[in-house]
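Heads up, the thing below is written out as C-alpha cells.
In this view, the complex is presented without one of its protein chains, the others remaining in place.
Chain lettering (A and B) follows the sequence in which the chains are written, and residue indices restart at 1 in each chain.
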Amino acid sequence: MIGFVFRRLLAVIPVLLIVLVLVFSLVRVVPGDPAVTLLGPGASDVQIAALREQLNLDQPIVMQFVSYLGGVLQGDLGISLKSGQPVTLELMKRLPATIELSVVALLAAIVIGIPLGVFSATRPDTVLDQGLRILSLVGVSVPAFLFALVLQLTFGLWLGWLPISGRMSPFVSFEPITGYYILDGLLSGQPSLALLAVSYVILPASVLTAFLAAVLSRFVRSAMLEAIEEDYVRTARAKGLAERAIIYGHALRNALLPAITVLGLAFAEMLGGAILTETIFAWPGIGRYMFEAISNRDYPVIQGTTLLFALIFIVTALVVDLIHGWLDPRVRKRLK
Amino acid sequence: MKILKNLAIATTALALLAGPAAAQSESSTLVVAVPSDPQSLEPGTNRAWPVGSEVILNVFDTLVAWSPPEFSSLEGRLAESWTVSEDGKTFDFKLREGVMFHDGTPFNAEAAKYSFERTSELNSYVKATFGLIESVEAVSDTELRIMLSAPYPAFLSILAQPQAAIVSPTAAEEAGEGFASNPVGTGPFKFESYSADTSVVLVANPDYFRGAPGVERLIFRVIPDASTRRLELESGGVDIVQQQGQLSSPPAQDVAELSENPDITVLEVPSQIIRQFEFNNSLTDGPYADARVRKALTYAIDYEGLLAGIFGGTAERVYGPLTTNSWAFNPAMKEMAPTYDPEKAKAMLAEAGVDPSELSTKLYSFQGQLWGAIATFVQANLADIGVNVEIAQTEFPSYRALHVAGEHQIALDGRQPWYNDPDAHITIGYLSSLKDSAMTFRMGEDAELDALIQKAQQTPGLEARKELYFEVQEQIMEKVPGAYLFSPKLIIFHRNNIDGLVVNSAPPLNEYWSVTKN
Partner (left out) sequence: MSEVLSFLRNNRLAAYGAGLLLFVLMAVIFGPILSPYQPTKLNIMEALSAPSATHWLGTDSFGRDVLTRVLHGGRITLGIGIGVIVIAFSVGVTYGTISGFAGGWIDVAMMRVVDAVLSFPALVLAIALAAAFGASLENAMLAVAITLAPQFARVARAQAVSISVRPYVDAALSLGLPNRRILWRYILPNGLAPLLVQSTLALGSAILQTASLGFLGLGAQPPIAEWGADVAANLQYARGSPWVALAPGTAILLTVLSFNMIGDGLADWMNPRRRKRQG
C-alpha cells in the first residue's frame, strides 16, 4: 500500500508541472507585454519596469517560468489589480465558501443519487426506471442558470421558504471562526445559526446537486446492472441467498467502488459550474471571484483561480484514487 | 412536501431564534443592494468607482455639497460659508467648529489641508482638477484658503465630489495603505466591517454634526446578478436597489412590473448621463473622416423607437453635447439635432459618393445586457440603410485601451458627469488636446474650438459662461462627432417602509443620512 501511495504521488508531479506551464502561458498568449497585462491600463512606467524586472521578462522564457514556479511554491500568486492585495490572500478568504457549498452539494448528491440508482437497477426497463433515467438525463441537460432562476422564484419569492441569495442573514451579527458557516454555528454553540446557514446553502447547492446526483444515479444504475450479471452474484443467487442480501451485500458494494471515482471526477467538474451558481446566488466564493476577475481583466486573479481549480481537481482525483486503491487491491496492482 | 413546509417555518423562525438582538436590528438596519464589491473606500485612492464612492459619501463629509432636492445650488457641509475672489482664483472657506472625526480627532483647517494634499498626491484620477490647486493654506483653525493657478468656476463642484472628502489625518497616517479598508471620516456613518464579495457594514454616528442618521446600521449587500437583486427586493431581503446608472440592464421591464407591486416605490430622476454612438473623430482618411458621411448616419438612428422600445420611458432624448436639464443647454440644439429618416440618410450617403458597404466595420461596445440591447438596436438601424456593422462587446479594460489608442472607427460610449457643471461633459469630451487621455470623442485639432472650450471653462460669471457654452455646442454639432442617443433616468427601487430617500443626480450617489425605516 505504501508503495502504491508513493507511486501515485509521484505521478502527480509531472501533471502539476504541466498545469503550471499552462497557467503560466495564460498571460503570455494575450497580445502585448505581460507586465502591462498584469498591471492593467493605469500603470506607470516605473511600475511596469519594476514588474518586468520581477518577472524576469528580459530573461529567456524558461527562466521566467522558473521564477514563476518559485513564487507559486512560496504561495505567491501575484497581486490583484483590483484590490491591490495578494491573490493568495483573496483566494483564502473565498475558498471556504466554495468548499462549504460544494461539500453540501456532494453529500446531498450521495444521499439522493445512490438510492435512485439502486432503485432503478433493481427494476430495469420498467416505466419507473425509464422515468428516473429520463429525469437524471434532464438533470445533466438543464442549463444551470435556468434552473437557478426557477428555484429562486419558487422557493424564495412565491413560497418564501428559503433565502434568495447570500450566505448569511445580514441582520445576524456573527463572527466566523473557521469560515465554514455551518461549522462555525455549531462551534460557537449556536445551532440556530448553523441552521440559518443551512437555509442559505440549500438553493445554490440544489443547482449543483441536480447535476451531481444525476451523474451518480446513472452510474450506480449501470454499475449495479453489470454487477448483477457477475458470476459471484449468480452464485449467491444459486445458493438461495435472499434478493435483498444479494443486491445490498454484493452488487451494491461492488458498484460503489467505481462510483467513488466517478463522483470524484464529477465533483471537480461541478466546481466549474460553481462559477454560474455563485454569481447568480451572490455566493462569495472563488467561482464568482474568477468571473468578476474576467470582467475586470484582473489577470493575476484569473491565473490564481485557474490554478486553484486545477489543484482542487488534482487533489480530489488523488484522494479518490487512494481511497479506491485502499479498498480494492486490484487497483493497486494496476499502477505497477 | 410536509417536511419542506416545516423546514420553511423553521428557517423563518431562525432569524428570531438567533437572538433578540438580531431580530431588533432588522427594523433599524437599512440594506442597500449593490452590483459589485466596493473598491477603495477612501478619497485618496477611489477613482469614481460607484460603489466605493457611495460608501465614501456616507462615511466622510466634503466641504460643500449640492442641496437636495433640486441639486442646483451648493450648501456648506464642513465649510460654513465661503467667498471667491474677483479673479476666480482664491477660495476662502470658513469651517465648521466642534466637529470630530470618528476616531476623536478634531476637524480643523489643518485636517482639510492634509486631505487635499494627500489626495492630490495619491489619486491620479483627480489630477486634471486637483492639479489646478496652487496652494492650500490653513489660515487659522477655522479658516482655509485655496489658491488656483487658473480661474476655474466649477471648482466648488469638484470639492463636492467624494474624492474631495476630508479624512482624519491621524487615522490616515496610522493606517497608511490600509486606510482604504478602514476609513475614518466625520460622516453620518462609521465604517464597521467589510467582507469580500458580501457586504460593507456601517453603523450610525450618533454625534454627527447634522444630527444622528435615521437608521442604526447601513449595509451595502453585494449581489452581482440583476434578477437576483430584484427578487431580493420583492422578498424584502433588501430595502433599496440602486441601478447604478443602469450599467446592468435596461430597467424598463422592471419599472413596469415593480410599479404595480404595492410594496415597492420606483423613483425616477433625470440624470446628466449621456450615451452616444460616436465616431473616432481624429481619423484623417477613410469614409468616417467625412463629416457628410457621419451626418448621414445620424439620420439612420430611430431615436424615439429606442426610447420607447428599449427604455419604455425610463430614458430621455439628448439633442446635443449637453442634456436638456443642464443650465448651459442650448435650446437651438433641438433644431440642429438629427431626426429618424432612413431615406434621407441613404440620400446623404449617395450625395457624399459613399457606398454603404464601404462603411462596414466593428461597432465596439461595453459588455452587459444594456449595451447589448443598444448595440443590437443601432446595428439594425444601420443595416436598414445598407451599412453592415459587426458588434463587438468588449470587456472594459481592453475596450478602454483600444479606444484610447484610437483603434476604432465607431463605438458606443457614454459619460456620467461626476460633478454638476457643463465642464464635466465638454472639456474632457471635446478638447482636442485631451483626446488620448480617456474615452473621449477624440476630436481632431481645432484651435478655435479648443480656445472657446477653455474660455467657457474659465470665465467667471454664470451668464457669461452660458453664452460661451451655447457657442461651443453649436460648433461641436457642426462637426458631427456622434449621434447622441439618450440620457437614462436614475432609477431607484425601494420598499415602501423607507422614507426620506433623496436621489442625487451628479454624481448619482445617495446619502442615506436622512433615510428612516418603519
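Note that in this section a residue touches a chain if its C-beta (ideal position, glycine included) is under 8 Å from a C-beta of that chain, and two chains touch if they have at least 3 such contacts.
Every value quoted in this text rests on a predicted model; they were computed, and no experiment measured them.
The hidden chain, counted over the whole complex, makes contact with A, B. For the chain left out of this panel, the touching residue among A:L69, A:V140 or A:L187 is A:V140. Across A:L225, A:L241 or A:L322, the residue that sits in touch with the chain not pictured is A:L225.
For chain A, the residues touching the absent chain in the complete assembly are 14-16, 18-19, 22, 26-27, 29-30, 125, 130, 133-134, 137-138, 140-146, 149, 153, 218, 222, 225-226, 229, 268-273, 275-276, 290-291, 294-295, 297, 302, 305-306, 309-311, 313-314, 317. Take chain B: the residues that touch the chain left off the picture are 226-227, 249-250, 253-254, 256-257, 302, 305-306, 308-310, 367-369, 372-373, 375-377, 379-381, 383, 390-395, 398.
Note that only the chains that are shown with their structure count from here on.
The mean-CA centres of chain A and chain B are about 39 angstrom from one another, to the nearest whole unit. Residues 40-42, 82-84, 90, 93-94, 149, 152-153, 156-157, 159-167, 169-173, 190, 192-193, 195-196, 199, 279-282, 284-285, 288-289, 292, 294-297 of chain A touch chain B in their complex. Chain B makes touch with chain A in their complex at residues 4-5, 7-8, 10-12, 14-15, 17-19, 21-23, 25-26, 29, 31, 36-37, 39, 124, 177, 195-199, 201, 219, 221-225, 227-228, 231-232, 234-235, 237, 367, 395-398, 400-401, 404.
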